[in-house]
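Every protein chain but one is kept in place in this view of the complex.
Up next, chain A:
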Amino acid sequence: MDMLICVFCFVFFPPPVSHSQITRLYSRFTSLDKGENGTLSREDFQRIPELAINPLGDRIINAFFPEGEDQVNFRGFMRTLAHFRPIEDNEKSKDQNGPEPLNSRSNKLHFAFRLYDLDKDDKISRDELLQVLRMMVGVNISDEQLGSIADRTIQEADQDGDSAISFAEFVKVLEKVDVEQKMSIRFLH
C-alpha cells in the first residue's frame, strides 16, 4: 500500500531522489519491520544495535512518531529521513514556488531544535536542556555540574532575557556550524 502511495507521489510530484534510493530505503524499511504489517514501532528501531547505544537514541526514534502515535508508515519514515538529505540536492529540483524543502538549512536546524524542545513551545527551557545533557553524559557528571553547564549555555545564547533559548537564538549560536556536513547523509547510487 505504501509502495502505491510512493509511486503515486513520484508520478505527480517527482522528487529529486532517485528511484533506486527509494527502493533501497523501502527494502530497509521492510527488513526493519519484523511484524510485517507495513509500519514500524519503537521496538523495531530499538533493535538496531548502533542506534540502541546512541545516547540520544530515544529522542531520535521519537522524531519519527507524530504526536501520540505508535506506528510509522513508509511515508512518515521517508519524511523524517528526508531532513538528512544533502542540501545540494535541492539545486536539481529548482522549485522556487513550492514549500521550503525538508532538508533546507533552516529546516535541518529546526529539526535539531525540536530534539531539545520536547513540549514544542518553541523554546528550550533549562529543564529541557538538562534532560538532553543528562542523556548525553549518563551518570558521569553530578547534578550541580550539569546545572552549571546548562546555565552557562543559556546565558550565552539568550538575548531577550527570558532564560530560555528560542529558535532564532539557537540559529544564531549555530551560525558558524557547517550544518550541511553535520546533518547530511549521502546515498551511494
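Here is the rule we go by: a contact is a pair of C-beta atoms (placed from the backbone, for glycine too) under 8 Å apart; a residue touches a chain by one contact, two chains touch by 3 or more; residues count from 1.
Here, contacts and distances are computed from a predicted model.
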"Glyoxylate reductase/hydroxypyruvate reductase", "Coatomer subunit zeta", "Phospholipid/glycerol acyltransferase domain-containing protein" or "Ribosome production factor 1" - which is the UniProt name of the missing chain: "Phospholipid/glycerol acyltransferase domain-containing protein"
Footprint left on chain A by the chain that the document does not show: 19-20, 23-25, 27-28, 31-32, 45-57, 60, 81, 84, 111-112, 115-116, 132-133, 136-141, 145, 148-149, 152-153, 156-157, 165, 170, 173-174, 176-177, 179, 182-188
